[in-house]
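Below: the structure, in C-alpha cells.
Every protein chain of the complex appears in place save one, which is left out.
When the chains are written out, they are named A and B in that same order, and each has its own residue count from 1.
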Amino acid sequence: MPLEQRKLLTIVTEAALEHELVGEIERLGAHGHTITDARGKGGRGIRNAGWNLSANIRIEVVCTAETAHAIAAALRQRYYGNYAMILFFSDVEVLRPEKF
Amino acid sequence: MPLEQRKLLTIVTEAALEHELVGEIERLGAHGHTITDARGKGGRGIRNAGWNLSANIRIEVVCTAETAHAIAAALRQRYYGNYAMILFFSDVEVLRPEKF
Partner (left out) sequence: MPLEQRKLLTIVTEAALEHELVGEIERLGAHGHTITDARGKGGRGIRNAGWNLSANIRIEVVCTAETAHAIAAALRQRYYGNYAMILFFSDVEVLRPEKF
C-alpha cells in the first residue's frame, strides 16, 4: 500500500472566519479541507461559555509541507493580531497522495 | 506512566457510509472508534455548501499499525472508486494500550 508523507495543519479559530479562511486555504494551494464545529478556551478567554455552543471551528488541511507553511504564514500575518486562532502541524501519511 | 505506540487512522468520508464503515472497522479488528460530524471539500467538490451541514463524517481509529493498514486497504478497495474519502495515518502514544 503506497503511503506518502504530508503535513496535517489544524487551525482552531472563530466560526465567523470560516468562509474567508476556506478561500485563503484554497488560494494557497490546498486541495481539500475538513471543518468541525468546536468550543473551547484559548488565549482570548472562554468561547461559548453560554448559549452559543458552536462559535469556534476546527479546520484540518492535509497538504504538502510547503503549502501548510504558506497557509500558516498567511493566516499568522492576517489574523493572529485580531482573532482567537491557534495553528499546529503534524506529520501524517496519506493513502492517496494525488488527492492532496 | 506506560505509553505504547499505536497508529491513529483518520477517515473523512460521506456520512451515509457511517454504519457500513463501522461494521468494516470492527470486523477488521479495531476495538473502538470516534466519529464527529464534519463538512468540507475534497476531490469530489464542495460538500454541504448549503443547508446540509452534517453530510460528512470524520472517523478516528486508534489501533495497531497492522489493523490500521488492513482497514485502509479494505476501504480503498471497496470505496475509493465511488465515494469521497480521504485517509491518513499518524503516530500516537496511548496510555492504556489494552483498550486498542
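Note that in this section a residue touches a chain if its C-beta (ideal position, glycine included) is under 8 Å from a C-beta of that chain, and two chains touch if they have at least 3 such contacts.
Because the structure is predicted, anything quoted here is derived from the model rather than measured.
Q: Write down which of A:12, A:61 or A:94 is the residue touching the left-out chain.
A: If we include the chain that is not displayed, A:12 is the one touching it.
Q: Spell out the interface residues on chain A facing the chain that's missing from view.
A: 10, 12, 36-43, 56, 58, 69, 72-73, 76, 80, 86-91
Q: Applying the definition given at the start, please give the residues of chain B touching the unseen chain.
A: 1, 3, 6, 8, 22, 26, 31-37, 62, 90-96, 99-100
As a convention for this text, only the chains that are shown with their structure count from here on.
Q: Roughly how big is the turn, in degrees to the nearest 5, that lines up chain A with chain B by CA atoms?
A: 120
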